[in-house]
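Removed from the display is one protein chain of the complex; every other protein chain stays in position.
Per-chain residue numbering starts at 1, and chain names A and B are given in the order in which the chains are listed.
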Amino acid sequence: MTTAISLSDVTVSFNGTTALDRFDLDVPSGALTAVVGPSGCGKTTALRAIAGFQTITTGTITLNGQLVATETTNTPPERRGVGMVFQEFALFPHISVAENVGYGVRGADRVDRVRRTLRLVGLEGYEDRFPHELSGGEQQRVALARALAPGPDVVLLDEPFSNLDAPQRERMRRELRRIIHSVGVTAVLVTHDQAEALAVGDRIAVMSEGRVVQSGTPVEVYARPVSPWVARFLGEAMILDGVAEGGAIDTGIGVVPTSLADGASAKVMVRPEWVRPTVVDHGVGKIVDREFYGHDQRVAIRLDDGTSIDALLPGSIDVALGERVDVEIDDAIVYFTNDTAGAR
Amino acid sequence: MTEPGSIVEIEIPAGVPAAPPGSTEQRRSHGPWYLWVISLLIVCVIAVPVTSLALRLLDATDAAWQSLLSWQTVRLMVRTLVFTALVTASATAVGVSGAWLLARTDLRFRRAWGVAFALPLVIPSYVIALVLISASGPRGLVADITGVDLPHLVGFPGAWLALTLSTYPYVFLITAAALQRVDPALEEAARGLGASPARVFRTVVLPQLRPAMGAGALLAALYTLSDFGAVSLMRFDVFTRVIYAQYSGRIDRSPAIVLSIVLVAAALIVIWAEQRTRGDGTLFSRKPARPPSVYRLTPWQRAAGTTFLAATVAAGLVLPVAVLSAWLLRGLTSGIDVTIPFDAIAGSLTGASLAAIVAVAASVPIVVLAVRYPTGASNALERAVYVMFSLPHITVAIAVVAFTVRYARPVYQSLLVLVLVYAAMFLAQATGPAKASLLQIDPALDDASRGLGRSHLATMARITVPLMSKGLLAGGLLVFVTALKELPATLLLRPSGFTTLAVRIWSSADELLYTQAAASALVLIAVSVVPVYYLSIKPKDVVGV
Partner (left out) sequence: MRRLLVAGAVLALAATACSSSDDRSLTVYSGRSEELIQPLIDRFEEETGISVTVRYAGSADLAATILEEGSSSPADVFLAQDPASLGTVATAELFTPLSEEQRSRVPSRFSDPDGYWLGISGRARVVVYDSTNVDPSELPQTEDGFTDPSWSGRVGIAPTNGSFLAFVSAKILLDGRDATLAWLEGMAENQSPTFPKNSAIVTAVNDGQVDTGLANHYYLLRALAEDPEVPGRNHFFAIATAGSLVMPAGVGILASSERTDEADAFVDFLVDDASQRYFAEETFEYPLVPGVPADDRLPPIETIPTPDLDLSLLATTLDEATDLVAEAGLL
């Protein structure tokens, strides 16, 4: 897998604040990479830096091996071959759908390309309409078609679904994956919604405070978050305190083996689906709440020592409030810091 | 219990970024070089009169400086500022009342009233003054028709009325536009909290209108400050008269130039005062969800409102047109030769339309820099435009003559210079609407175009300028109408053999040839009707000055 976009040690600062702080990101070509982070983390700045709308203070940006931005140079956006889909779509209101889509296309096959691209996004016959005559989803498709029509190496999408209602959003996510993969273009999508990032991205990069804190496939990042913060940001996570003793940490809900030296304190992260309760007459805890979703269910358990934990179980298991349970954990991640693990 | 090997242990690195990234505001570059090149050219044009004035001050004679430091100068200055304040207050009151009546009530025939109410904009202030003098008094037209002996309308009351009628349309057009953007939800919220309509107007509507009123009042004040024709005909003594007297009454021009500096200072005081009263108000760039609500007038309110509109239109439009028509008819019936001033029509249309085109073209780089690349330099550029607008026309003209005759001989007395001076003087009227329209364009559209491989210049040509077109048209029309009326700079700067309707009206009236003056004035009004009609039905495009 070759690298299509590479940001290396990129810093962007203005007015005394730093939007990107020694930011590193490699985007593999042909895949859809979702950049996710809380609002204000700098993800839109990163996207704008790739597109060329934002100059960078330090570092380098490379697009398909071409250096496009350094401390001192900045290839203007129009010469980067990057397509962009904007949050509010930014369709040109004064020209038709066909003219919007054909705006970036030059050459003899312009008309043909516009038609093919509109077919790709499912908007055949919309050529002569104007942006204000379209629904949100249709505008989104035009925006995507416009970005794809010139045949860019890279497409950037800035919160592309935030202006759509929930059902449209679900449908457009699937459509987007289909279109991106059928074209084979490298895509970077920015979102603040972790569920969206996990669902849509071939790879995801999690950002916090101007940096990429973790990147990888959705499965990797979800299952092996590099910090409690990432764990919490990407999904539900329980963080339990514990101290290593004799090669294990007793979390209260189970004992986790560890290589940490005795006396080292650590945080143990457990996702609810890793918790496996079994109904036992004299169990260590009691089921105090249950939300049934159909395909699965969340069960809240209060242990006798007062600890509350959640478990996510398949819908097929029948449990009842007040039943006593024993708890095991299938998986856990132990986080430690250098100073607390000093005894090791 | 899981196997020890399957448990992941992760070390969290020390020194995770502590400070949050802060504002997400995008820093942008300073803008493309060619916008700055064009802007610098504009600055050069604007700088000519200012530097020329400064140069002339250096070699002004002692006598000139003495004329500046007299008690008479101080007295006149105070008188001028007080007069300007009074005219501004009345013009604002009339303009805002009219705007509210026509934008927010259920008065009938609002569109027709709106056009009629805006039309006095096209009548030069000295024509209004001339007409008021002629129509008033025991031997005037009004006395002839009604049999009521009116006092002579001269001096302070006459000057006040004439300039109020000439300047309230600026306030009206700008405020009417702002009123259409006031969010009705705020008013409904206030009503829901039990406020009376009057209190809602005072506490909710008026504060939202402050910036627009300020902008309109500024135009009115600066117009009043630099007006010469109306005040001199009304024999009301203000500062411009002294400058003209010094200019026309002697060979040494330096006293006129030294005195001009005082007027420039007064203009700066007015601009400063407007900024002080403006406070933190900002113009509305957000579109309200719904059109503003309509206030239902009670029958007596309707009668009062209609009377107010009718009286204003009668004084500002009907009376001038009637008097001018009466002069024309009287002359024609007594066999006076009246020529249609084709050369003046051609001159007016050429000068004013070229000025409008140049001003609109110049406004684009200025507002693009100011809005899209806000830096100290681009803000200074935008402000320079207002300083230029505030300079009295006679001052600008004297300075430009002095400059071109010495340093720019090839363009001395050329149409090029006249058009550039028009454009520079009225540029603020073009940048206002242009800025308003640009503020409504999502900057992402520019980015989208750039991302699709179009250069900045191509983006401006294909996206930004077409989307600004309504604002640019409104600005161009304002410049056109204002340039049509312009007199002092035209008199001094026009090419030999070039004449305009405004000049012809002035010189005909000067020789008491009222028939010819009336013919030229009626043509001037006719020429301006279409642009003002457009401006009055599309006030939204004018806002943002």
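FYI, a contact is a pair of C-beta atoms (placed from the backbone, for glycine too) under 8 Å apart; a residue touches a chain by one contact, two chains touch by 3 or more.
From a predicted model like this one, the values you see are computed outputs, not experimental measurements.
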item: Touching partners, among the displayed chains, of the absent chain; value: B
item: Options B:Gln413, B:Gln429, B:Ser449 or B:Ser536, residue touching the unrepresented chain; value: B:Gln413
item: Options B:Met77, B:Ile133 or B:Val182, residue touching the unrepresented chain; value: B:Ile133
item: Which of B:Leu233, B:Leu324, B:Ala424 or B:Ile463 contacts the chain that the document leaves out; value: B:Leu233
item: Residue touching the undisplayed chain, where the options are B:Val401, B:Leu522 or B:Leu535; value: B:Val401
item: Subunit B, residues in touch with the chain not shown (by the definition above); value: 63, 67, 72, 133-134, 137-140, 152, 154, 232-233, 235, 237, 241-242, 244-253, 327, 330-331, 334, 336, 350, 354, 357-358, 361, 401-402, 405-406, 409-416, 419, 491-492, 494-497, 499, 503-504, 507-516
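Just so it is clear, only the chains that are shown with their structure count from here on.
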item: Centre-to-centre distance between subunit B and subunit A (centres being mean Cα positions), rounded to whole Å; value: 52
item: Residues of subunit B that touch subunit A when the two form their complex; value: 1-4, 6-12, 14, 16-17, 19-27, 29, 442, 444-445, 447-456, 462-463, 466-467
item: Partner subunit B, residues of subunit A touching it in the complex; value: 12, 14-21, 39-42, 44-45, 48, 51-55, 76-84, 86-88, 90-94, 103-104, 106, 146-147, 150, 156, 208-211, 224, 226-228, 247, 254-260, 266, 328-339, 341
